[in-house]
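A single protein chain has been omitted from the complex, and every remaining protein chain is retained in its original position.
Showing chain A:
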Amino acid sequence: AQSHGSASRGAGGEFLQHLFHCRCGSLTKLAYYSTVQHKVARVRSFDHSGKDIDNEPLYEISVQEEITARLHFIKFENTYIETCLDFIKDHLVNTETKVIKATGGGAYKFKDLIEKKLGLKVDKEDVMTCLIKGCNFVLRNIPHEVFAYQKDSDTEFRFQTNHPNIFPYLLVNIGSGVSIVKVESEDKFEWIGGSSIGGGTFWGLGALLTKTKKFDELLQLASKGQHTNVDMLVKDVYGGACQTLGLSGNLIASSFGKSTTADKEFSKEDMAKSLLHMISNDIGQLACLHAKLHNLDKIYFGGFFIRGHPVTMRTITYSINFFSKGEVQALFLRHEGYLGAIGAFLKGAEQDNPNQYSWGENYAGSSGLMSTSPDVSPLQRTRSGTFDMLEMDRLERPLVNLPLLKDPSTYIPDTVDLTDDAMARKYWLTCFEEALDGVAKRAAASQPDSVDAQERAEKFRQKYWNKLQTLRQQPFAYGTLTVRSLLDTREHCLNEFSFPDPYSKVKQKENGIALKCFQSVIESLDSLGWEERQFALVKGLLAGNVFDWGAKAVSDVLESEPQFGFEEAKSKLQGKGRSLLEGPPHKCALIFADNSGIDIILGVFPFVRELLSRGTEVILACNSGPALNDVTYSESLIVTERIAAMDPVIHSALRDEKLLLVQTGSSSPCLDLRYCRWPKPPGTEAPFHPRQTDLVVIEGMGRAIHTNYYAVLRCESLKLAVIKNSWLADRLGGKIFSVIFKYEVPCK
């Protein structure tokens, strides 16, 4: 049942800690919590005293094993249950788990089998409590969990921005019957109604009418049928006159109203379609009546009737729009099928309180929406059928909104929605495909001492290639497709195959080189007049940002065209940007850094230094984990320490906590300001409390263009990047190596 053998996890052995099981219909959902051992790259500073600094590397890189927690959710057909239990048994050795939580009707059915096979006690949990716990969890933790379904639009799946406040909402679970639950808070929910006309009615009645046994086949039939042959429509009664009466003749006056005759045959397809409409309309109507009574405008639908079936999502959406006159929105969840299992898991893990953590979807381990072909599945080899999974990595601390966002509820990090924009999607998918071989090569090359690096790199290449192909077919598979999600998926896949940091050596080398130039850069800057220096600083920031291994090699161009983009930057600077530098000093600047090497050391640090000498405190935020050649928090610590050793301004700022290094909580080249690991003020109340921040600098393509280009902040912000991609430059109306220098002052 476990999708990735430990081999593909590198040295990782997985130890099940909690195990949960939920069965609905013919599918079993299994949730388990494991610790995943995987490789991470660590950097460690040498003691450089008395050594030949010029020839020694700046710091030591080591690959270590790290243990993190991961949640796994697997869904499979009940026929696999024995195989699955065997797998679990094999992995249960090192755990103290004595109880398995189970929910759903099958909790009864498989109780004995589970208890016998695993020697565990099966604890049954209330279905609806589990469902709602699970629902709250995914709503809070998974970006783009929620989507609206629009069959006739360009984007079938319209993903919703996560709203910081998820309550209250209506959950309509369409299993064999229908339950309508109002959820008001984490622990407060109420069954406010239900209906016996649900999925079981469609299935049972459908089986009687069409002699078709399977639910999916019934849906198939329905999607081919014409309900107008069976239903009596308004126009069947009124004729064409219904138009003059101001009503639509296509409305159903009476479901099955035309089958009131014993001597006519009706096709299976038509009857199935009529039945589908009847049931969907009825559920939609009741849901709307309940929503109206409780004054709610969001309804999440779940249950096997909905699960991954565009046919039913379509009819339900239609019905909700019709009966609510568009006032209520029918919403669906990507991981709806897992809610019960997730909830059962959370129930069992209560002493661990998973809500104190943040969780991130692991794109490498999760099969996407409506996907039935996970690429690495031990079960897949022997059997075919529905089998998919969701994996979530536990992040050490809760990630929260950057308090400086003007309106967190409307903030969308991504600049271009590739699910929406077919042209952009095509471009970027091709772009990532073309770059893939290079990335795989670099990954292999980054571990020259490893015997299987080549093999793992190839596996990585294959996996990411498959993901890209899935996304070509189903752009919505993991929520809204964006450049960010493509980049993140690539990072997840690299990690999956134990390439924790393919750029570690490149970064090490570049950091070393750049550090050697630091003092001369500072000297030349200090020799300039104020105004000249400001330009030079911005120039340095931008020049540094060209060194981005995410884009193609660019240093040649930089050397041959030293004036690239600067005139543009200069003109912008002379306009609005001037107030950035000429106004009174800021209290505190928050800088999101981008690349290692020249970028951080010769671009960002001189700028930081200038700010510090103006009396502005600086928070320098770097990624928690590696992504491309982006500087990581631990690298930034070493780099800063080395700079401090050379530079008294930095030295004293560090000592006085005027310069604070923090980590973003992210391992992505992009930046989602809703999920930041916001620094706790060190010690007492905050010299660097984020609320004091009155300037935010976001640097780099990933952070300032692919994401946050349109982000609105409460305070002044500067987004700067060099466009290192001609297609994108074209899109934004400029040339390659154009400069983005976006200085925004919030409206008073």
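In the analysis below, a contact is a pair of C-beta atoms (placed from the backbone, for glycine too) under 8 Å apart; a residue touches a chain by one contact, two chains touch by 3 or more; residues count from 1.
By definition in this document, contacts and distances are computed from a predicted model.
**Student:** Could you check which of "pyruvate dehydrogenase (acetyl-transferring)", "Glycosyltransferases", "pantothenate kinase" or "Beta-hexosaminidase subunit alpha" matches the UniProt name for the chain that's left out?
**Tutor:** "pantothenate kinase"
**Student:** Of the listed residues A:101, A:133 or A:277, which contacts the missing chain in the full complex?
**Tutor:** Answering carefully, the residue with contact to the hidden chain is A:277.
**Student:** Among A:228, A:329, A:401 or A:462, exactly one should touch the missing chain; which is it?
**Tutor:** Only one listed residue reaches the unshown chain, and that is A:228.
**Student:** Residues on chain A that touch the omitted chain in the whole complex?
**Tutor:** Contacting residues on chain A, toward the hidden partner: 105, 126, 128-129, 175-177, 179, 191, 193-201, 203-205, 207-209, 213, 227-228, 230-234, 236-242, 244-248, 250-263, 266, 271, 277-278, 281-282, 285-286, 289-290, 292-293, 314-315, 318-319, 321-323, 325-326.
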